[in-house]
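See below for the structure under consideration.
The complex appears here without one of its protein chains, the remainder shown in place.
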Amino acid sequence: MQKEHTYLPEKVRWKRKVYRIIFKSDTKMGRLFDIILLLLIVISTFIVMMESVKVYDAKLHKIFILLEIFISIVFTVEYMLRIITIRNKREYIFSFFGITDLLAIVPFYLSLFFPITKYFLILRMLRMLRIFRILNLMDFMNDGYLIVNAMRKSSRKIYIFLLFLMIFSVISGSIVFMIEGGRPGFESIPQSIYWAVVTVTTVGYGDVAPHTPLGKLFSIIMMISGYAIIATGIVTNEMRNKSGVKNTSCIRCGNSQNDSDARFCKTCGEKLPAEDLPETVSGT
Amino acid sequence: MQKEHTYLPEKVRWKRKVYRIIFKSDTKMGRLFDIILLLLIVISTFIVMMESVKVYDAKLHKIFILLEIFISIVFTVEYMLRIITIRNKREYIFSFFGITDLLAIVPFYLSLFFPITKYFLILRMLRMLRIFRILNLMDFMNDGYLIVNAMRKSSRKIYIFLLFLMIFSVISGSIVFMIEGGRPGFESIPQSIYWAVVTVTTVGYGDVAPHTPLGKLFSIIMMISGYAIIATGIVTNEMRNKSGVKNTSCIRCGNSQNDSDARFCKTCGEKLPAEDLPETVSGT
Amino acid sequence: MQKEHTYLPEKVRWKRKVYRIIFKSDTKMGRLFDIILLLLIVISTFIVMMESVKVYDAKLHKIFILLEIFISIVFTVEYMLRIITIRNKREYIFSFFGITDLLAIVPFYLSLFFPITKYFLILRMLRMLRIFRILNLMDFMNDGYLIVNAMRKSSRKIYIFLLFLMIFSVISGSIVFMIEGGRPGFESIPQSIYWAVVTVTTVGYGDVAPHTPLGKLFSIIMMISGYAIIATGIVTNEMRNKSGVKNTSCIRCGNSQNDSDARFCKTCGEKLPAEDLPETVSGT
Partner (left out) sequence: MQKEHTYLPEKVRWKRKVYRIIFKSDTKMGRLFDIILLLLIVISTFIVMMESVKVYDAKLHKIFILLEIFISIVFTVEYMLRIITIRNKREYIFSFFGITDLLAIVPFYLSLFFPITKYFLILRMLRMLRIFRILNLMDFMNDGYLIVNAMRKSSRKIYIFLLFLMIFSVISGSIVFMIEGGRPGFESIPQSIYWAVVTVTTVGYGDVAPHTPLGKLFSIIMMISGYAIIATGIVTNEMRNKSGVKNTSCIRCGNSQNDSDARFCKTCGEKLPAEDLPETVSGT
């Protein structure tokens, strides 16, 4: 279903060997390589995190830096080897994993000039998604794809939902701004929109909360709106009912509301075209 | 299914031309017009927001005012052109988009007399919903309708849910008022109801929180109630299962998955019993 | 489906007349009576709420008291009339509406001796549920029953869910108590359980929050647990899949996993008993 890139090795012998270790995990060396890589990712992520904690950084600054340089070099070499040993280089470079592999090293070299970019090293975590391939858990991989696919399929509805939410937040933010005047937390419309989002998403930090009775009444309406959307499953149900379901149109009467698994038109009884039937049946 | 207003142009030639640019997006000019309009809406919304931020308003007050006047005039002219060039004026004026078009200019003229109403200019955002038509994304439009329809269909259940929630909040607000006496945040029943809503919707600002052990115990019950409604999907499931859809069973093949409006079985084509048909049909 | 109490009037003539006004809404007087009653409930609820606000109570104390006495007497007379005019008195008194009618007046008389109980007058709100009958919205009534029924049907699963939640909260509350020692908000296990519930239900007041790194790590686990239960719909799905669906057992092979709409056993192909088929079919 989900077409994956099938990479091919270069024809030179040593390249084919290295390719097998780096890209595949069906040899002992290949699996060892994968596990070491995974460990390096975890260690690297951990170092970036620890480095940001002053107490630890004060003590272990040098070790952190050295480890970072070492891991970055390993990742750089690995990235170069990947490019060298693969035949369809372009496909790899612009694939999801190709980009994450690049993102894992770029911040290091950038940080030599712009120190702040160092923290982007955390993007190395994305390489962890490879764990599914490494552990040879194709089922996991498939499930992951399924989720991504599901999101892509219903993306249109998600966009609409987000647009509604945005308009709702901006308008109600403005209303509460008019109500709460310039009271703390409601100094401007953008501030009030921030509060509106905090409220309607049921996050409720509490760093900003309405002061006036009218403001509280209004926030009650907003909280209930946000809660009711979740509790009644309005959007959820709508999402399910119609997503992925292609209605089949009838040739005779033109009814376009037939379910995808219908064999006969529900309004006129005409036989429907078979293409929409599940594969197992049409394959017989 | 969803009947949309079909507007007709006036018969005078220039009116027909202008009509096509304003109402349709099947010409170059029409599409340009739409994009400019969309930009103006975004700019206008942005200005209203920025104007409310004192730092920016101090610096750019004049520019803001000028831009606002300019955009408001453009929108006014546009609104008038819409009315002039359309034949079924009344239908347009009272349609959803007709009202939002009016709401986009009224606050400006009102604000000349009552400055506070200026912020209602934010209602211009509603015009952004036209984006679907502008981008010619009819599918988006349909999905939007579907969501609105879904809400209308299950509106009765939503009302019941909201009534339950309201009664629950008022009663539990009163109970906690009796428990927490006049402690800060629980000075009166309305205040306590505000807390109850904050709690049961899982928003939890924390600006008000119970002080006594008994109050905490009671708030635990409320939090769990609010959470359980979401987590167990009680209302969600009920919403879906029964939302007016009675499946009709087929006598021949026994398929019980036919839609309530089906006249023929979708698996075998058998005529279905008529009792379950909606009234509009049986009334014929 | 949902058997409702059918009340019968006494045989004396004036009682039958009064009965019709009070219990039914199919006469002009009956409808008027219902609307006045509804108004009195709303006013009464409003008064109790306002009375708790010191500012208003200071000004309007006497009016509040007088109105309260008046409404309470009206409700008392009404309750007595209901009992007098109905034939199956016992059934009414112990029905849901009979009890709410009593609860609407008891707190008033109690408050003469124990002032605090006055606030229980808010229980009058429950009478508002009668609004469905008053407005003659039987569909609303049915939907209300459906929701209550759905809750009753899946109550066993809700109990299990609540028990799990309780055990989870108590144990994790104890763990966080061991972690956070006696820091503010975690002075004892009950306090820590309060925090655990606030966290796992995603309410998050913030009146209590972990102080130590370990406590924060632990709270991350708890927040994600609470969130994942909602986001993945584990309980929701489980609730739906099996609730209300009576599996049909096969006589030949004993398979008890057949769907409720199955006509043939899925393991051996034996015809299944027809009782479980929907009524429309078995009625033919």
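First chain written, first letter: the chains are A, B and C, and each begins at residue 1.
Just so it is clear, a contact is a pair of C-beta atoms (placed from the backbone, for glycine too) under 8 Å apart; a residue touches a chain by one contact, two chains touch by 3 or more.
Keep in mind that this is a model prediction, so the values were computed, not measured.
S.K.: Which residue among C:Lys24, C:Lys89, C:Lys157 or C:Arg183 touches the omitted chain?
M.R.: Touches the omitted chain: C:Lys157.
S.K.: Specify the residue from the set A:Ile63, A:Val77, A:Ile158 or A:Ile221 that touches the hidden chain.
M.R.: Once the missing chain is taken into account, the touching residue is A:Ile158.
S.K.: Tell me which of A:Val48, A:Ile86, A:Ile171 or A:Ile189 is the one touching the absent chain.
M.R.: If we include the chain that is not displayed, A:Val48 is the one touching it.
S.K.: Hey, which subunit B residues sit against the chain that's not shown?
M.R.: So the residues of subunit B touching the missing chain come out as 202-206, 230, 253-255, 257, 267-268.
S.K.: Contact with the hidden chain only, please: which subunit A residues?
M.R.: 45, 48-49, 52-54, 116, 119-120, 122-123, 125-126, 128-129, 131, 139-140, 143-144, 146-147, 150-151, 154, 157-158, 161-162, 165, 190-191, 193-194, 197-198, 200-207, 226, 229-230, 233, 235-237, 239-240, 243-244, 261, 263, 277-278, 280-281, 284
S.K.: When the complex is taken as a whole, what residues of subunit C touch the one chain not shown?
M.R.: Residues in contact with the chain left out: 156-157, 159-161, 163-164, 167, 170-171, 174, 177-178, 187-190, 193, 199, 202-206, 209, 213, 216, 219-220, 223-224, 226-228, 230-238, 240-242, 257-259, 261-271.
Just so we're on the same page, only the chains that are shown with their structure count from here on.
S.K.: Using mean C-alpha positions as chain centres, tell me how far subunit A is from subunit C in Å, no decimals.
M.R.: Each chain reduced to its C-alpha mean, subunit A and subunit C end up 39 Å apart.
S.K.: Can you list the subunit C residues in contact with two or more other chains?
M.R.: Answer for subunit C, listing residues that touch two or more other chains: 202-206, 230.
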